[in-house]
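Every protein chain except one is present and positioned as in the full complex.
Entry: chain A
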Amino acid sequence: MDSFLKIILISLCIAIFQPVFAQDDMAMVRGGTYIPLYGVDSTAVTIDDFSMDVYPVTNADYLEFVQEFPQWQKSKVKPLFADGSYLNAWESDLSYPNRFSADAPVTNVSWFAAKKYCECQGKRLPTIDEWEFAAMADEKTADARKKESYNQKILDWYEAPKTFNNEIGSTFKNYWGIYDLHGLVWEWTMDFNSVLISGESRKDVDKDSNLFCGSAAVGASDLMNYAAFMRYAFRGSMKANYSVKNLGFRCAKDIPKI
């Protein structure tokens, strides 16, 4: 996004919005170079330092957001920006159901809504590469992808039902000081549909994509890939207006270079 547009967007938010509606806790992730799931040695990705929300955005956070920005309320949101499942369980524009914990991650929000939420805080959604980079840490190490315990924990969550209503902070604090990257909900990323599958076109999936029968079997040789495959598969099934029960988000921010 060019910076001119960014300034306009931020100022638009600030113009109508003063109070801070979300927890400010962010943790710094020191950048580095790593090879993502879909890559080979030559496609190593370099990440700059960035900061990331310590917790996913909660129901309470999101309620404040829709109070400030009525255009993102359930009944007022533009269908182009959020499908029929947007805030699906909410009883009205300004109340989520009692059975939802205030501190549980907000879900059933579209990518457009998540993106706007972050922009209105002067933040942005993390990129896939940033998210995956931060999420390959376990409690002790920055890159735990080769550890069996780390992978088993993730796979276990993928099989555990109805974790979306667990409270933030209920899983582990990772090497960077960030909670809940694994174990609560899936999370939106800025460029969620840029890898393997394009959200628009189904035409390019047959030979390049790793998501279907033949090719999935070739590359996926170890446990680490299987866990990550499920995330990429999930992202690939999304479109930007989809609002899904097990999908939330958190924001990230650049760290100004000195």
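Quick notes
As a convention for this text, a contact is a pair of C-beta atoms (placed from the backbone, for glycine too) under 8 Å apart; a residue touches a chain by one contact, two chains touch by 3 or more; residues count from 1.
Here is the rule we use: contacts and distances are computed from a predicted model.
Looking at the choices "Peptide ABC transporter, ATP-binding protein", "Aldehyde dehydrogenase iron-sulfur subunit", "NADH-quinone oxidoreductase subunit M" or "Copper-containing nitrite reductase", the name in the UniProt record of the chain not drawn here is "Copper-containing nitrite reductase". Across A:T141, A:S170 or A:N246, the residue that sits in touch with the chain not pictured is A:N246. Across A:Q67, A:S85 or A:T141, the residue that sits in touch with the chain not pictured is A:S85.
Considering the complete assembly, chain A touches the hidden chain via residues 85, 88, 151-152, 155-156, 158-162, 186, 197, 202, 205-206, 210-213, 216-217, 220, 223, 225-226, 229-230, 232-234, 236-239, 242-246.
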